[in-house]
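This report concerns only the one structure given below.
All protein chains of the complex are present and in place, except for one that has been dropped.
Then we have chain A:
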Amino acid sequence: MVQSSRQRNLFLAFCLVPTFILFAVFTLYPLFNGLYYSFFKWSGASSLAEFVGFENYRRLFSDEIIPSTIWHDYFLVITKVIGIMILSTFFAVALTQMKIKEAPFYRIVFFFPNIMSVVVIGILWMFIYNPSLGLVNSGLELIGLESWTQPWLGSEDWALPSLVLPSVWAGIGLFMLMLMGGISNISKSYYEAAEIDGATEWQQFWKVTLPLIWPQIKISILYIIITTLNGSFIIVQVMTKGGPNNSTHVMGSYLYEQAFVKYNFGYGATIGVMILVLSLVTVLIMQFLMRREKVEY
């Protein structure tokens, strides 16, 4: 290309600089500043920020609610990973391996909740769990299990498990499609060879399908972990606001309460640092645990 290097640099700056400035101001600066705030005691008025060193971190370790918020987050991670992976693997295999005519219909339907707003999903499920009108309790009554009915979201024991189902409901479609992408790349000849060797369909699933879609499974699990640790508080905020009696508070919803309801901004930032550290460490550990030689037949 015939152009002076000055013109080229000008064009490069035109492309990169405005975007980067906005990115730096609205993403990088707040992240680093959040780290900085975690060393201050601060209720929002800018003149009153008081440097307290590691005081917020000491408070973090002695705060009795913190361990339960961490546990609640990991409870959601574990149950979501298990629920979503089992169901979406089953559906993905069913829709690719069995010759089901109406497969596109299921694909379209299962994916739809993935693009619904968390607010809509949360409110819909609040009604499904509604003690007097909801589908869950009316269903239980219908089949004669009245003793099992619960005020689901109002019960300290059941509120947190009740959040799993909406999350699984909303998540299945995306992961099913990711796995279907993996399965459709597997050459038919592997199955034909397995067939000749007398492998049952069940054996074919464990020996052929699963090892060959391991990369997709790994990515799906990591993605569920990241989105849950970084975003579980949204559905919590919509459905229970952390209640009843803190029994559904996750790290993010507790941060929101501390910072934006109680105006402990410094302490809120400290919780934010904890979320950052835990999610990065968890992803690294999981990547290590799930590493596996790439399978090629």
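In this section, contacts are C-beta pairs under 8 Å (C-beta built on N, C-alpha and C of every residue); 3 or more make two chains touch, one makes a residue touch a chain; residues count from 1.
The rule is simple: contacts and distances are computed from a predicted model.
Participant: UniProt names the one chain left off this complex as which of "cysteine desulfurase", "Quinol:cytochrome c oxidoreductase quinone-binding subunit 1", "ABC transporter permease subunit" or "PQQ-dependent dehydrogenase, methanol/ethanol family"?
Facilitator: Checked against "cysteine desulfurase", "Quinol:cytochrome c oxidoreductase quinone-binding subunit 1", "ABC transporter permease subunit" or "PQQ-dependent dehydrogenase, methanol/ethanol family": the hidden chain maps to "ABC transporter permease subunit".
Participant: Which of these, A:Leu48, A:Ile82, A:Val119 or A:Leu145, touches the one chain of the complex that we don't see?
Facilitator: Going through A:Leu48, A:Ile82, A:Val119 or A:Leu145 one by one, A:Val119 is the residue touching the chain not shown.
Participant: Which parts of chain A face the unshown chain closely enough to count as touching?
Facilitator: The list for chain A reads 1-3, 7-8, 11-12, 14-16, 18-20, 22-23, 25-27, 29-31, 33-35, 37, 44, 46, 87, 90-91, 94-95, 97-100, 105-106, 108-120, 123-128, 133-135, 138, 169, 172, 174, 177-178, 181, 188, 191-192, 195, 201, 219-220, 222-223, 226, 229-230, 233-234, 237-238, 252, 255-256, 259-260, 265, 268-269, 272-273, 275-276, 279, 283.
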